[in-house]
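Structure in structure tokens, see below.
For this depiction, one protein chain was excluded, whereas all remaining protein chains were kept in their positions.
Moving on to subunit A:
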């Protein structure tokens, strides 16, 4: 069992409240996943810059060493065990190479123009509080509460998983063909940080989108190629999508108003949203891709 939540704002005046709304949703899903939690928030970003969300023991020192090695300015915001490092977008590849070569202890949760991605072991409310989700602003966000069933309770095993710039995925379920898919994707040049099946799903979608597919097209293809149980919520820089496996094995409920589209494993997590009593509340159909985009 796991809990997943997602919130995609249509009304920009709600953006300062994104973090507090998402934190409320995440906490309600503690019953479905009390051992670890994570979330991605799509906040501000500048076109010429890239943000890395990293986790390591001395994020401040890492930022300084990275800046010195690359000869560039790196601005840093520390959030508990994580840090967001912002630098010129043209240095993205060099920064990744430096992390790999010089600081293999640094885990890169995700990178992109707008995404920030946090995950940690512990109760969802504690995880939100440690990273200050409550005060984060943004256009959309995705969260996950984990009840590990088949692999260890570790930070690396927590969701969301990000395998492409500004992309992330949360998953409730389990995949049965992730080993063969991972081999195929590795041959295609994708890299994976964990043995987790959900990371393979994220990698599959990133691979499809790298080949030119839209988010919705990538998910359509996934219906044929991913075998197992899944409800996915996926974020891209401007997009938000939901899909369930063909037998709708895992729960899902959505609420849509003129102000937002919200997703949760159970309605309870939506009950605190503003104006939800007027929302169109519906259960996404099995094997149907639901996608929203903001321009």
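The working rule: a residue touches a chain if its C-beta (ideal position, glycine included) is under 8 Å from a C-beta of that chain, and two chains touch if they have at least 3 such contacts; residues count from 1.
One rule holds in what follows: contacts and distances are computed from a predicted model.
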item: Chain not present in the shown complex, as UniProt names it (candidates "Chemotaxis phosphatase CheX-like domain-containing protein", "Protein glxC", "Branched-chain amino acid transport system / permease component" or "Ger(X)C family spore germination protein"); value: "Protein glxC"
item: Options A:49, A:194 or A:248, residue touching the unrepresented chain; value: A:248
item: Selected residue (touches chain absent from view) among A:65, A:94 or A:281; value: A:281
item: Listed residues A:192, A:229 or A:267, member touching the removed chain; value: A:267
item: Subunit A residues touching the omitted chain (full complex); value: 247-248, 251, 253, 266-272, 277, 281-283, 285-286
